[in-house]
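One chain of protein is taken out of this complex; the other chains stay put.
The block that comes next holds chain A.
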């Protein structure tokens, strides 16, 4: 689980977060919503210490990240997967190598790499793309590779920073479905930052609403599941595709 205790983050004269406290239990799908500049991504990036709090503490899986040595932090990060809005794949590595590098970093013996990469690639449905480079993939496929890269080390937590914001509505539904599947199959705790309320509505069990760096509200949600028909995202899909949506 993740505990954020009285965390503030100051960027020069701008307070990105002000005394934010938050508890995310194991197995949750927790959303962080808010307008641009509300501090959503900053809060998420505290959870693997990509962003260091100016004050306050962050505990993940019982480790106080904000007080951990660089080595302990690197260790802790290996059980916290992360995916990004713009995927951040290495374009000069094949799909296989992009995923295998995560295993190398986690010191998994080389002889296990092929089988484990194969396994996650099958899981995200991209085993045929193993030898391709990211430039040849669509946005949705790139995000699937990024998900596979995050999953291959079997993390207990997956941080998702605007995971669908660079994708079209159909692909968004697709990726949300993959995330939901991961949660169901592996019990991974998901933390999802999004500016799209519909994304949060569809899969989150709880959510934090941020406004100007402070917690405005904490929601308990009944996830409606990713499906077509009555969702806000669905009407968006219809608007964009001229009613041709079948997701």
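List of remarks:
The criterion applied here is as follows: contacts are C-beta pairs under 8 Å (C-beta built on N, C-alpha and C of every residue); 3 or more make two chains touch, one makes a residue touch a chain; residues count from 1.
By our rule, contacts and distances are computed from a predicted model.
Hidden chain, UniProt protein name from the list "Methionine ABC transporter ATP-binding protein", "NusG domain II-containing protein", "ABC-type cobalt transport system, ATPase component" or "Anti-sigma factor antagonist": "Methionine ABC transporter ATP-binding protein".
Listed residues A:5, A:50, A:108 or A:221: the one in touch with the omitted chain is A:50. Only one of A:9, A:30 or A:77 touches the absent chain when the whole complex is considered: A:77. Only one of the listed residues, A:1, A:15, A:101 or A:219, touches the absent chain: A:101.
Within the entire complex, the positions of chain A that touch the omitted partner chain are 48, 50, 74-78, 80-82, 84, 86, 88-93, 101-102, 104-106, 133-135, 146, 149, 153, 159.
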